[in-house]
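Only one protein chain is missing from this complex, and each of the others stays in its spot.
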Amino acid sequence: MKSIVSLEGVSKAFGGLKAVDDVTCSLSEGIVTALIGPNGAGKSTLINLITGVFLPTAGLVKLGGVDISKLPMHARSRMGIARTYQTPQMIHGLSSIENVMAGAYRFGSHGLLKTIFAPWMVAKENSEIADRAAIALRTSGVPEQWWDRRATELPYGIQRRVEIARALAQEPKIILLDEPAAGLNPAETADIGRLLKQIARGGISVLLVEHDMPLVMSTADYVVVLNFGRTLAMGSPTEIAANPTVIAAYLGADDEDEAEAEAEECVA
Amino acid sequence: MKSANSSLRRNFIRLGLLVVGIAVLDVALTSQFYRSTLTLSLIFAIAAVGLTLLMGFAGQVSIGQGAFFGLGAYSAAFAIQQLGIPPLVGLVVAAVVPGFFGYLIARPILRLSGNNLALATLALAAVFYVVATQWSSVTGGIDPGITGLPALDYFGLSHIHVVLWLAGICLVICTAVALLLIDGRFGRALMAIKTSEVVASCTGVDVARTKAIAFAIAAAYAGIAGALFGYFLRAFNATSFNVGLSIELLMMVIVGSLSTVWGAIFGALAIMVLPNLLEGFDHAKLLVYGLAMVAIMMLAPNGLGETLAKLVTRRRVAE
Partner (left out) sequence: MDSFLQNLISGCLLGCIYAMAALGFTIVFNASRIVNFANGEFLMLGGVGLAGVVVTAGLPLWLGVILAIACTAFVGVLMQVAFLNNARSADELSLVMLTIGTGLAIRGAGALIFGRSVTFVPDFGLFPMLLMGDVYIVSQGIWIALTLVAVGIALWYLFSRTTFGKAMKAASQEPRAAALCGIEPRQAAAAAFAIAAGLGGLAGALLAPISAAFYENGVFLGLKGFAAAVAGGMGNPLGAVVGGLIIGVVEALSAGYVSSGYKDGVAFIILLLVLLFRPQGLLGGVSVKRV
């Protein structure tokens, strides 16, 4: 399997606290990799390190073999990294389809000058981008009746799907999902799981950060367990479920690290 | 998408109505006083449209637009009087100079947000005012200021008619550009930035650059307005560009709406026309201004125009 994103000895410290400590792992093409661990284990920090919200204090983040550790967020996004958020971040004032069109930003070419000197381009490009958005919305299963509604007014479950569609519209190499099932009922959760598998089978690498164990176990092809910022175990779902250290870590998960959770909140 | 195109069409119909409205008013208004009020409204509306783009769509406050307005007025006057450039080309100078300056200053200043950005832009307006009053060799200071700008009497029309139509055409063009920008990927990027800079970056938007361009556009619009203001009066001095001007421009956007360009035009019209309708208003102008701003911010923080529009549509739906 081809590795899309690889982390090599990545660490991130906030003050004296190591939120992510010497993590090495690889996220491969065409599969769903789940990242699990107790609260404060460093999961969201890891997403933020891959997307570029934080720069690592040590180690390398590579995309398709290229070191992207120092690149700004928008450059990484244009290279094919897309993400969703713990609480859906719908762009205010835009309809769902326009939200998804915003995801296809990198496929547009018109800027200030073209808008002034070739205004007809705007409508033409808009309809091309809207076509891309429509495909993404269909793939992620947003019913057409919601497309022209303001995204912030949509039901929570639909917002999650719109957000996934927005990520798909970026035509990314990898999608990072931060707890996509939070706030959803079991039926909706199962749907999201199927959707993620389908996306991965289309040749994209999917990273799923999730607390919902049934979803992880049914969806993930590969599981990485973090605890206190370090990788505790890696393997197939069945291996992880049987791993005694993982079980111990989950039972002793009460003393969660609030400082890191707080640092992550600042970002969200 | 279907809806996107229909909103674009609706907006262009409105633009057409705006042109018709200006033409009707130009004929209907017999008093020179009302005609000049209309002209000033059109001029200020240009600056307000630019500020709406920056504040309403990109979510970046500026209480310093008066500086770019003044910069536009001075650079157009300088171009005409010192470089012998014709007034129409002077308008381009008045857009480019503030736009360029705005872009340069935007990078550092837009790292700030909220309170600090408001403070910094206000300080910018204050610095500009001090420089405008003191740098007499270029600006003429407070006395005499800039004098002797040419009368624009093209096609046998009087100065005021020409400026009115010049302002009207500039407003229509600037509004059309703003509408197109909002409708396209640039507009979506701005709204993403307003929602969350992380979200915008993660969809591939270069946030710092996009914000700087928005700031530059707002500065260029203010500059065009400033140049037209100078053309209209034919003589002006630094007192026109004090901090109060920046606050007045901000008021126009707030009175109008933070989320549509049309609100800014409505706001500019309201701010310019209302004082003239109230007899003896001049005494209490500041007080009424202030209280109006307070009332709007307390009751309709998204802008008076928008709140009124919502009320109307809600009623229509209820019926």
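In this document, chain identifiers A and B correspond to the written order of the chains, with residue numbering beginning at 1 in each.
Basically, contacts are C-beta pairs under 8 Å (C-beta built on N, C-alpha and C of every residue); 3 or more make two chains touch, one makes a residue touch a chain.
This structure is a prediction, so every number in the text was calculated from the model and none was measured.
S.K.: Which residue among B:Val89, B:Ile169, B:Met297 or B:Leu311 touches the omitted chain?
M.R.: Spelled out, the listed residue whose C-beta touches the missing chain is B:Met297.
S.K.: Touching the absent chain in the whole complex: find that residue among B:Ile22, B:Leu250 or B:Leu304.
M.R.: Going through B:Ile22, B:Leu250 or B:Leu304 one by one, B:Leu250 is the residue touching the chain not shown.
S.K.: Would you indicate which residue among B:Ile22, B:Val61 or B:Met252 is in contact with the undisplayed chain?
M.R.: Reading the full complex, the residue touching the unseen chain is B:Val61.
S.K.: Which residue, B:Leu83, B:Val130, B:Ala151 or B:Ala235, contacts the hidden chain when the whole complex is considered?
M.R.: Reading the full complex, the residue touching the unseen chain is B:Val130.
S.K.: Go through subunit B and note every residue touching the omitted chain.
M.R.: Spelled out for subunit B, the touching residues are 61, 63, 108-109, 111-112, 114-116, 118-120, 122-124, 126-127, 130-131, 133-134, 242-244, 247, 250, 254, 283-294, 296-301.
The definition used in the following text is that only the chains that are shown with their structure count from here on.
S.K.: In whole angstrom, what separates the CA-based centres of subunit A and subunit B?
M.R.: Taking the average C-alpha coordinate of subunit A and of subunit B, the gap between them is 40 Å.
S.K.: Please name which positions on subunit B make contact with subunit A in the complex.
M.R.: So the residues of subunit B touching subunit A come out as 1, 3-5, 8, 176-177, 180-181, 183-186, 188-189, 191-192, 194-196, 198-207, 213, 217, 259.
S.K.: Quick check: in the complex, which residue numbers of subunit A touch subunit B?
M.R.: Within the complex, subunit A contacts subunit B at residues 51-53, 72-74, 77-78, 81-83, 85, 89-95, 97-98, 101-103, 105-106, 108, 110-112, 115-116, 119, 122-123, 125-127, 129-130, 133-134, 147-148, 166, 170, 267.
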